[in-house]
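Of the protein chains in this complex, one is absent; all others appear in place.
Our next item is chain A:
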Amino acid sequence: MELESMKALAAAISIGLGAVGPGIGIGLLAKGAMEAIGRNPEATNNIRTNLILAIAFAEALAIYALVVSLIIIFVL
């Protein structure tokens, strides 16, 4: 294959596979938070802050994959 098509493929695989793990992780986090809010609605504000922080950690992994694919497309 030529370099150009390899690059496109590499970028797509990078972000595609990189989004799987964080997707599952964020889903589990949100599930836990929803259940907690359902049981204890008064704690909603507290739970929301912690949820956003935890999601930021999980999402960072997807962002790493995204940065890698951006570098493949624009820099390499």
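Structural remarks
Convention: contacts are C-beta pairs under 8 Å (C-beta built on N, C-alpha and C of every residue); 3 or more make two chains touch, one makes a residue touch a chain; residues count from 1.
Please note the rule applied: contacts and distances are computed from a predicted model.
Per its UniProt entry, the chain excluded from the display bears the name "ATP synthase subunit a", taken from "Heme chaperone HemW", "Acyl-CoA dehydrogenase family protein", "ATP synthase subunit a" or "Electron transfer flavoprotein subunit beta".
For the chain missing from the display, the contacting residue among A:L17, A:M34 or A:A56 is A:A56, taking the whole complex into account. Within the entire complex, the positions of chain A that touch the omitted partner chain are 46, 49, 52-53, 56, 59-60, 63-64, 66-67, 70-71, 74-75.
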